[in-house]
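In what follows, a structure is listed as structure tokens, so that the remarks can point back to it.
A single protein chain has been removed from this complex, and every other one stays in its place.
Letters A, B, C and D name the chains as they come in the text, with residue numbers starting at 1 for each one.
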């Protein structure tokens, strides 16, 4: 039941003139590391330092260059990298503001996209902003944390597969595919929570259960908003007519798009479930109250008349002939039994027993 | 009330690099059987083995070739068939992943569509993914289970009807029509369930009934999602400008489309019914509680004052003149009768009796 | 409250190969009668037999020919009529299947439309499928029952009005206008039902009332679906660029379209009312329970303490000095009166009296 | 709380052949009066009789001619006026049918629009159909009642403002602006009602309050439907490319359109309020029941055990040692006090006090 408090996305920059890069995030920014990976079908090289000198060299070669920046602490260096590729100041601002909206923008010479990567650790969801800048044969990526794509790097390094034979757009596709895959894991977590709640609503009648349902609904709403953005971005990438995205790659993007549609359908189904949970809880509660009322009424309806009778013959009038009649006592007992029988028959009629 | 647990559609492939065909499904894959049917107005032949050699021969003739593959176990053979027709790797992946989204895609030289076929056996719905690849005069179909289209095969074999005179697109239409017809059977099942629940909500006041309503709503939501996909796919096939679909066949596709619209209208009507069921159940429960409260109140309101009176004269004060009065007893009895009469009149006023 | 059980629209044809005309309906088909009416500004003739020989003659003349077929039993004759005008097999199938979707289709040389005609008899709604085929100066109409358009026939026969001066498209307009008018009568019936229910929800607290509301909502949903189809069809006819519909007639079609918009607005308003009915019923029920609880509580709260006091002095302890005090009895009575007064003041404070 | 019963809009013409003008309305039609106002920047003339002879004269002059017809009794005269300007029979029918849908239609040589004018008198809303026909420099208006536009006539007569310098389209704008202004007055009335209900829902717990809320919701729905039509019509007039509406006037129409948007926003806000009213009422009722239950439970829980104790010592067993014990009585009293204290502490724990 423990999901992340979705970080409040309100910019704390209010008041500052626009266009000045400042790191905005609520986690402590992690030390910036730059990894420059260069590969083609034949070779693979990896460098761990950003050097503009190398860059010129890079652009001459016909291989794919992937510049990955992890950690957003070192604003100066990030600005340097961006300036080297002539990135617009507003884009730099978005990269550094980890509360930017997920989006994709086409600047002609480069495509810029912001995504939210989610991972799960100890039932806690960790949300992280990842930004990509796709240039011709170059991909620059920025992540808040350390190593979100180490598996992919490993894959490029050791396997001479399709990725080594394709351009930077296919690399982008692979990275986005990894991000989308992670959403499925979170979806599974949400489905488990839904299953747990499905049992809870029938057994635990307390405001705690309502709290859990509500928190589940909030998590789900948060998830659906992300899915929605993701879907729009991937859809845009699939349909883009940018020369940066190869025609072949469009097919792969369409595949990722299908996955986001799957995610979105599953999330809608979960939403229906969540609505149902509340309904079940409430109607079950009503059932319960109804049941309690029935028991109370049965007991009361049987014993109140009986008690009246006993109380009646407890009166202290001097002249109550029944009291002195030798059969008075057994007759009264008989009358009481009759009352009980009548009441039980009445309940049978009303189908309360 | 027993519907299939709709299989979770989450890809378990997360982590694997894209483009490598793996069978993804939760049933044990069934042994692959290939049936190659060739027919024209004059002749009909059936072969049970896939042989690329025959293929060339096939393409020369002017007849319709239907290659049906049932069971998805033999990945190698499926890949071979697909490669023979130059099918894109992502399509092969979709064929093998039985949790693919229902969809239709136009690849120029072939049309690719994924559908869900549902059948009913012992009140259990069996869902099965069926994929079609429509080429020029050739139709390739893949199904998870053994023989979903045996009736059609029989029909082609023995009847020299319109199907024998038409192309592979008409064959596709016939197969889709069969799939749509099966949806009507499931719809009838759902309608029966709704009728049963309509009686239950008025008679059985238990959390079980709520459970049944909720499970019905989930089944319905699952059904509506499928109808929705089906409708979109058929609509796309009706409007496609692909040269693979004959102009004549468009009219037939429109007819199937009409059927999916019917399905969708009926499903919407069922959804309204489902919403109503919950309303009826809850208001009936409230009625019930109200009724119980009335009985309790009536009994309590009549007997509580009476008991007070009797209890009053059960006090042991030495100086209570009434107790010693010779008419005390009958007067008290009279008073009690008066209280009862007044209370009953009061109930009449309140319309509680 | 008695509306027709809306016939289930599920095709029972599942399994049959498409394109073979079979009569599908749940009423016994009525014997087929063909009426051929021919008129122009000057003359009017009526024949009661279908004879393809006459037809050629017909097409030579410059008058309007209306072929009305009532009763769908004689499939052979209906097929003959359709073949004479080169009607597509799927259209014939739709004519004979009385569970077809309402729709309009343009086949170039003819316009084909299916409508639902509803009439009221003894508070029972009778639904009937009517199909029209509009050709150049010829209108063919099919109805399930005997004489839905006798008034119009009479009107054409005896009055030399606009209809006699106009073409077959104006005739189609007149017939559709008649059908739409009938919907207003059903709407009035629904409004009467809503008015009755408006009183019921405040007076009759039983599950029967809920049943009535739900059945009203279903009837309304059924009505709204029909209105919706009707509206789309008339809108299509208004906007069609078919040469079969005269430009002048478009204005009249727009007028009918306005009527369907009226119908649809009224139906929406009724739906709001229906939603409100349930709300009123439920809140009234809650009011009622609340009221009952108040009475119970008042009685209990006054008498339970009093009974305690009397019971207290009914204890048989040997040493209870109050019992022997000469003023004990009146003092206790005074205390009881005080309790009652305090309780009533308490109720006043809580605004329960 | 007293709003007009919105007249049922169902045409009572069902059965009549289309195209024959009949007055349809539920008020007695008022005697027809024709006022012909002619003005330009320099002069103003007013005539109270319709004379086709004058008309020719009119059309020659370069001034604006406003023919206002109030009261729809004299069908012949209305037909004459319409025929003089070549108005389509269906338009005449719409003018006379006071239950026509609000709409605007462009007939090329003239624009035809139907609006609903609402006024308030003694908290009763009076709805009236107003129709306008805009020709070149001529405006014909029809109203059901006597003098809806007397203020505007006065204004034209005495003030040489913009209206005197503009064409018939500006006159139309002025009249529509007046109609829209009246909607604001009704909106204020609805807002007052909402404010009253806001207090009622917290204080008056009766089915009457629910009735008031529901009738308010119906009034609001009726109002919103009108606003919706009004908005569409004005939007159409703003965007029309008819040569009858001057480019300058479009700006003014946009201004009226802005007002209708304001109306519509306010009406939406009111709808939210109306939804909230029901919620407040119902939850307040639940609060109330809860409160009553608490009191009942508190009293019962305190006194039922006490009464048990007293009743216990009211038993007549011969051998009950406590009864004869000299301290029995005070000990029992002490025990009772202890029970009360324990119960009160229990309530404190449960936060019921």
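Things worth noting here:
Convention: a residue touches a chain if its C-beta (ideal position, glycine included) is under 8 Å from a C-beta of that chain, and two chains touch if they have at least 3 such contacts.
Every value quoted in this text rests on a predicted model; they were computed, and no experiment measured them.
Residue A:292 is the one among A:76, A:124, A:151 or A:292 that touches the chain not shown.
Within the complete assembly, D:280 is the residue of D:84, D:126, D:153 or D:280 that touches the hidden chain. Among the residues A:78, A:115, A:194 or A:315, only A:315 touches the chain that is left out of the figure.
In the full complex, chain D touches the omitted chain through residues 151, 155, 159, 161-163, 173-174, 177, 181-182, 184-185, 187-188, 191, 202, 251-252, 254-255, 258-259, 261-262, 265-266, 269, 272-273, 276, 279-280, 283-284, 286-287, 289-290, 293-294, 296-297, 300-301, 304-305, 307-308, 311-312, 314-320, 350, 352. Interface residues of chain A facing the missing partner chain: 8-11, 13-15, 17-19, 88, 90, 93, 100-101, 103, 105, 205-207, 210-211, 214, 217-218, 221-222, 225, 278, 281-282, 285-286, 288-289, 291-293, 295-296, 299-300, 303-304, 306-307, 310-311, 313-316, 320, 322-324, 326, 328-329, 332.
The rule is short, and it goes like this: only the chains that are shown with their structure count from here on.
Mean C-alpha positions place chain A and chain B at a centre distance of 27 Å. Centroids of chain A and chain D (each the mean of its C-alpha atoms) stand 43 Å apart. Annotation for chain C: residues 286, 289, 293, 296, 300, 304, 307, 311, 314-316, 320 touch two or more other chains.
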